[in-house]
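Quick one: this structure, given as structure tokens, is what I'll be asking you about.
Every protein chain except one is present and positioned as in the full complex.
Coming up: subunit A.
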Amino acid sequence: MLRYILWRIAVMVPTLLLISMLVFTIIELPPGDYFESYISELRAMGEAADMEEIEALRERYGFDQPAPIRYIQWVGGMLHGDFGYSFEYQLPVSDVVGDRLWLTVLVSFVTILVTWIIAFPIGIYSATHQYSWGDYGLTFLGLLGLAVPNFILALILMYFANIWFGTSIGHLMDQKYLNEPMSWDKAMSILEHLWIPVIIIGTAGTAGMVRRLRANLLDELQKQYVVTARAKGMGPFRALVKYPLRMSLNFFISDIGSILPQIISGAEITAIVLSLETTGPMLIKALQSQDMYLAGSFLMFLAFLTVIGVLVSDIALALLDPRIRLQGGSTK
């Protein structure tokens, strides 16, 4: 097992290197760089650009050097925590992101938690009461949740929350706390605002998870070992939890791999509609304005989380399922 984990970690290195090359190429693909779009923006507004300053900046950040050297500098910097400089914000990338990162993690983490808490009982109920009115009703609600785009739900909720509760829903906290240090009031304000994005971002995920859990559980409920459990004299609920539910968890664990990157990038459009202080909108803006270090670091971070997520879910699967642990690698 330990050998397996070490091997997986060793494999991550070339994977990440390949991804970093891809990311760098993609960022380099559009013609020009940040400074060119900056100059043309200034010109469009009728201002003269200070060419000397721009040339100095260009030189300082190595933009006059060929692409391979810039790539090596970029990767080398990331290795010791220097993610580069955001031209747009005129701050180091880590400072720009840092503030928003934990808010994003908070929103996403609560969303995932709520998704699981709602989806699990509903999924189990739907599967064990297949084709009942409850199943049909919940299925209908779930399909509704899947079909309605998040941002529309966001607009609707914003409107009603304003009318019914009088809270302004935009942002994750009251405007006055925006650039304040953490305090009790600020935390309460965040909690007060949190439920709206959680519900909006969570609906589609919950509906999807209910459907998948129901389908997986239904498959497992047909299996012979469920009959064995009943023939032992086990109570229906215990038999359900110990055997088929445990078996149907595999899909759920494999999902962890894709959940981690979603924590950071998820729900950009909803975040823009609600003006949330999360990282999603920032990534979009960075890509639009060719703020290459900011965008590149973001993409790399996402890739890193994906790779880690897949690793975590693989290890968890191996721990949970003896077939993977003991048969893995042997081919017939």
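Rule of thumb we're sticking to: a residue touches a chain if its C-beta (ideal position, glycine included) is under 8 Å from a C-beta of that chain, and two chains touch if they have at least 3 such contacts; residues count from 1.
The rule we apply is simple: contacts and distances are computed from a predicted model.
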Per UniProt record, name of the chain withheld from view ["Putative solute symporter protein", "Gas vesicle synthesis protein", "ATP synthase subunit b" or "ABC transporter ATP-binding protein"]: "ABC transporter ATP-binding protein"
Residue of A:Q65, A:N162 or A:T228 touching the missing chain in the full complex: A:T228
Positions on subunit A where the hidden chain makes contact: 3-4, 7, 223-225, 227-236, 242-243, 246-247, 320-323, 326-332
